[in-house]
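Only one protein chain is missing from this complex, and each of the others stays in its spot.
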Amino acid sequence: MQVSNSYWTLFCNVYRKDVTLAFRQRAEIVNPLLFFLIVITLFPLAIGPEPALLARMAPGIIWVAALLSTMLGLDKIFRDDYMDGSLEQLIASPYPLSLAVLAKVAAHWTTAGLPMVVMAPVFALLMNLEPQALGATVLTLLIGTPLLSFIGAIGAGLTVGLQKGGILMSLLVLPLYIPVLIFATSAIDTSIMSLAYSGQLAILGAMLAVAFVAAPIAISSALRVSVS
Amino acid sequence: MWKWLHPYAKAERAYQLCNTLLPYFAVVSVLSIVVGWIWGLAYAPADYQQKDSYRIIFIHVPSAILSMGAYSSMAIAAIVALVWQLRNAELAVIAIAPVGAAMTAIALITGAAWGKPMWGAWWVWDARLTSELILLFLYLGVLSLYHAFEDKKAGGRAACILAIVGVVNLPIIHFSVEWWNTLHQGATITKFDTSAIDPSMLWPLLINILGFAALVGAMSLVRLKNEIMQADKHRPWVRQLVSRG
Amino acid sequence: MQIEGPNGAGKTSLLRIISGFARPDEGNVLFNNQNIAEDYDNFAQSLLFIGHRTGVNLQLTAYENVQHWLGVHGYGCTEDEIYSLLGKLGLVGLEDVPARTLSAGQQRRVALVRLWLNQAKLWILDEPFTALDKRGVAMLQGRFQEHLDSGGSILLTTHQDLTNSFSSLQTLVLEYRH
C-alpha cells in the first residue's frame, strides 16, 4: 500500500463517484431534462402559439425553465452522502474539503447543466427563437449553468442536515439566482437585436470566476455546520 | 382462447414463443423497409407541389401511425396485466414503451425536417404536433416510473396503471389541444390531403407502414425477451439457457 | 481506550467532538499538543473515523466503495489486495454487487475493510461491533491488537465487553446527568 499525495486524484475520485452514480440511475439525468421540456411546452399552451409572441418570450422562458430544472437535482448533491456518512469521511480526509466540494459541483454540472446546454438548440427551436440568438442562448447557458450549480450547492450544503430542506433550499437559492437570470436574458435579448452582447457575457464570466474561488469555501463551511 | 393462451403465461414458454416469432417479424420488417425506402426514395414520382421533400412522408406517416399503434397495444397489454394478473403482459408494457417512444421521436424529428422547407419553421405549435409531443411525455413517464421502482413487480403495476390513465387521457388531450389551437388561431397549416394520394405513392407508403409495424413488433419482442430474462434471472431455466450458451 | 455509558450519555457526541465534526461548547481538543481546529487537515492525516453512518454508498459495489475511500484519503492499493482483503472479511463473491443487496453485517464489514488499509495512528470507532457476528467480532479484536502493537491508539464506544484482554485497555465511563 503506497500513499499517493495528489489533489488531482482526490478530485477525480469524488467526481468519478458522483458521475458514475448519476449514470447508474439514468433518471437523475433524464428527468430534469424532461421537466425542462415540459415546462417549455406549457408556455405556448398557456399563452398561445403565435410565433412572434413566443419568440419575444423565449429567452425568459428558457432561462426560467433552466433555473427550475437545475433546482430538481440540487437536493441530491449532498443528501445521499450526508445520509450514509460519506460526508464525514470527506471531512475527515487529509485533503481540503473545498476541493472535494469543487469536484461534486463539477459532477453536478456535468450531469445537470451540460445536458441542458446540449439540448438548448432544440428548446430554442420549439420557442421560435430568432436564429441569431441561438449562439447567445447556448453561450449564456454554458457560462450560467455552472454558476447555478455553484450557488445552488451553497443552499444544498446549508440545508442538507434539515429533515425537510427541499423547499427551504429553493427559497434560499432562487433569490440568489436572480442576477444570473437578469444578465443571461439581457444577453439573449441584445443578440436578438443583432447587437453585441459581450458585456453581459463578461459580467456572467466574472461572476463565475468569483463563484469558482469563493463558493467552494462557502459550501465547505456550510457542510461543516450541517454535519456537526 | 384460455386453453391456448394459458401455457404462455409461463415465462419460459413466453420466451420460446418470442424466439419463434422473432425471425418472421425481423424478415418482414427488413424486407419491406428496404423495398419501401428504395421505392419511396428513388421510384415514386415527385409531388407536383412539394417536389421531392414529400418523400419524408414514407417515414413520417408510418412512424406517426405506429407511435399511436404502439401506445394502444401497450395500453391493451396493461389492461390484460392488471385484470388477469399476467406478469408477462406487464413485461410487454415495459418492452413496448421504449419502442413506441422511439417511433414518436422519429415522427417528431421527421415532422420538423419536413416542416422547415414547407412551413418555413422547424416547429409550430399545431394541434397534431403538440399532441404528438405530449404522447412522447406519456411514454417517457411510463418508462421512468417503472425504472424508479426498486421492486420491479410493484413498478410494473404502477407503469400499467399510468399507461391506462394515459390512454384515457389521450383523446381528451388531443381534443383539448385541437380546440385550443382553433381558439388561438395560431400558425395555420395547410395539410395536403392524404386520401387523394396517387396509387404510385400510396403503395410504397403502405409497404413502409407494414415494415414499420413489423419493426415495432420485432423490437418489442427483442426487448420482451430481455425483460422476461431479467425478471426470472434467478430461476433455473434462465441459468440452463445461459450455460447452454 | 473504551468509552462506556448508558444510551444518551453522550458517547457519540464526545467522539464527534474529538474527531472535529462538532465544536465543543467550552475548551479545545488537542492532538500532539496541537489544537485540531487550527490545522484540521494535518490532524485528519492521523485520524481514521468510522461512525454510526459508515460511509458505505449503497449504490456502489463493495469494491468501488473501498476504492473510493482509498482515493479520498490518499491511499493507493492494487485490485488484488482489495479483493483478497474483502475475501478475508468473508465477502467472497460479493465484491461486485451493489452494497444495498448486502446484509447489515456485510455492509459493516465493507466499512471495516478500512481498518486494514490505512496508516492512521488514531482510530475513532463508534460502535464498531454493531451487526457483526462472533467471528467478525473476534477478527476485529485481532486487528485492534495488531494496531496497538504497532504503536497506534484506538478510541471506541461499545456496549459489548471486549473478549480479548488488551493490556493497555483504559475505560472512561460517562454518566447520564440532568
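Annotations for the structure displayed:
As written, the chains take the letters A, B and C, and residue 1 is the first residue of each chain.
Everything that follows uses one rule, which is that a contact is a pair of C-beta atoms (placed from the backbone, for glycine too) under 8 Å apart; a residue touches a chain by one contact, two chains touch by 3 or more.
FYI, contacts and distances are computed from a predicted model.
The unshown chain of the complex is recorded in UniProt as "Heme exporter protein D", chosen from "Urea ABC transporter substrate-binding protein", "Heme exporter protein D", "NADH-quinone oxidoreductase subunit J" or "Sarcosine oxidase subunit gamma".
Although it is not drawn here, the omitted chain touches the following shown chains in the complete assembly: B, C. Those residues of chain B that touch the chain absent from the view are 37, 41-46, 51-53, 55-56, 59-60, 63, 98-99, 102, 105-106, 109-110, 113-114, 116-117, 215, 219, 222-223, 225-226, 229-230, 233-234, 238-239, 242-243.
In the full complex, chain C touches the omitted chain through residues 87, 92-94, 96-97.
Criterion: only the chains that are shown with their structure count from here on.
Measuring from the average of all protein CA coordinates, the nearest chain centre is that of A.
For this pair, chain A with chain C, the centres built from the Cα atoms lie 35 Å apart.
Annotation: 54 Å between the Cα-based centres of chain B and chain C.
Residues of chain A found to touch two or more other chains are absent.
Residues 16, 19-23, 41-42, 44-45, 47-49, 51-60, 64, 68-69, 71-77, 81, 117, 119 of chain C are the ones touching chain A in the complex. On the chain A side of its complex with chain C, the touching residues are 1-6, 9-10, 12-14, 17, 20-21, 24-25, 80-81, 83-86, 88-96, 100, 224, 227-228.
Across the interface of their complex, chain A is touched by residues 112, 121-126, 130, 133-134, 137, 140, 144, 147-148, 177, 180-181, 184, 186-187 of chain B.
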